[in-house]
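Omission of a single protein chain aside, the complex is shown with its protein chains in their original locations.
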Amino acid sequence: MGKELLRSFDALIKQAGYRNRSEAIRDLIRERLVQQEWTLTDRVTVGTITLVYSHDIHELTEVLTTLQHKYHKQIISTMHIHLDRHNCLEVLVVKGRGKEVKKIADRLLSTKGVKHGKLTTTTTGRRLS
Amino acid sequence: MGKELLRSFDALIKQAGYRNRSEAIRDLIRERLVQQEWTLTDRVTVGTITLVYSHDIHELTEVLTTLQHKYHKQIISTMHIHLDRHNCLEVLVVKGRGKEVKKIADRLLSTKGVKHGKLTTTTTGRRLS
Amino acid sequence: MGKELLRSFDALIKQAGYRNRSEAIRDLIRERLVQQEWTLTDRVTVGTITLVYSHDIHELTEVLTTLQHKYHKQIISTMHIHLDRHNCLEVLVVKGRGKEVKKIADRLLSTKGVKHGKLTTTTTGRRLS
Partner (left out) sequence: MGKELLRSFDALIKQAGYRNRSEAIRDLIRERLVQQEWTLTDRVTVGTITLVYSHDIHELTEVLTTLQHKYHKQIISTMHIHLDRHNCLEVLVVKGRGKEVKKIADRLLSTKGVKHGKLTTTTTGRRLS
């Protein structure tokens, strides 16, 4: 691991209040595993998918819309913000089995022309009362 | 005016609790005038534009998105519901001078392929406290 | 009907391109009847409900949220715009039998403290292809 990376990580660790690197790394791994577990489940879950793209790219808007309609039973609603004349931000709320939600996110995020995208895994709230 | 139309109108009048036709017509005219006035004003207002269309129509999605980005300063946010595999419902919240909001609505609603659309005129809430 | 009202109506008629008052009134009546018919139907329809209110009014936000959750099966999604420090704009997309959608709108619009509200009747797009 590079010196520069370690230095930055140590600064972050200090700021976040961890006592040592192991503790911080353990937390990162745990978080990653929870996320992984979520995306393999057959249980009904909720996720939000965030996409940033330029609608100037030929046919990108159409490709993304067609893809979303394919999963219209899982995608509850999409909010679209016109960031500027070119850039779009879309946030989709998706409800379905973890596997399905993950698959929908993967297909959208891997679409050519999407500048940035993330799946945020959350919950139906039922098991957390 | 046709007999059938009058009969239906009389039934509606009765149900709505109007005493006579003149009163009901006066209300329809007033409502229409308020709406008209709204769309001619230079004052900052808020409107919601509802659109239903099929994303299957070639390039319609792209045309509507490009049009919306042209007015990205007025269009605060757009909510898109995937009604089924083909039909889209979009609701736009638009803030700007009455005239501008009206113009944006006219351009979107008159786009070829839009099945149904409406501008709902509302308020910033400031003058109604 | 007052002179002032008639004068304004005549100006509007001219601008809109109607040939005479009867024609314009007929159109207003027709539009009103279509809307009425919509709200009596058992057929599945789609509507958007626009609400403007101040969240400063004690418990209004809670009342509206509780009401909306009561109809969570019909209300697909709600978009909330923070117009300023006090005023809220909410747009709800509602899918259900016409009667139900009308009832939900009536209950929300008649809630004390709501400054302005409107039900916009639209379509699932299925019968308009």
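The first chain written gets the first letter, and so on, giving A, B and C; residue counts start at 1 in each chain.
The criterion applied here is as follows: contacts are C-beta pairs under 8 Å (C-beta built on N, C-alpha and C of every residue); 3 or more make two chains touch, one makes a residue touch a chain.
For clarity, every value in this text was computed on a predicted model and none was experimentally measured.
Peer 1: May I ask which residue of C:33, C:81 or C:109 touches the chain that does not appear here?
Peer 2: C:81
Peer 1: Determine and list the chain A residues touching the chain excluded from the picture.
Peer 2: 1, 5, 8-9, 12, 22, 25-26, 28-30, 32-33, 36, 46, 48, 50, 52-54, 76-77, 79, 81, 83-84, 86-89, 91, 93, 95, 115-116, 118, 120, 122-126, 128-129
Peer 1: What chain B residues would touch the chain not displayed?
Peer 2: 76-77, 79, 93
Peer 1: Tell me, which residues in chain C touch the chain that this view leaves out?
Peer 2: 55, 59, 61-62, 65-66, 68-72, 75, 77-86, 88
By definition in this document, only the chains that are shown with their structure count from here on.
Peer 1: Counting C-beta pairs in contact, which two chains come out on top?
Peer 2: Top-ranked chain pair by contact count is B-C.
Peer 1: Any idea if chain B and chain C meet via the same residues, over half in common, or different ones?
Peer 2: same
Peer 1: Averaging over Cα atoms per chain, report the distance between chain A and chain C in Å.
Peer 2: Centre separation, chain A to chain C: 35 Å.
Peer 1: Which whole number of Å gives the spacing of the CA centres of chain B and chain C?
Peer 2: 10
Peer 1: Any chance you could list the residues of chain A touching two or more other chains?
Peer 2: 77, 79
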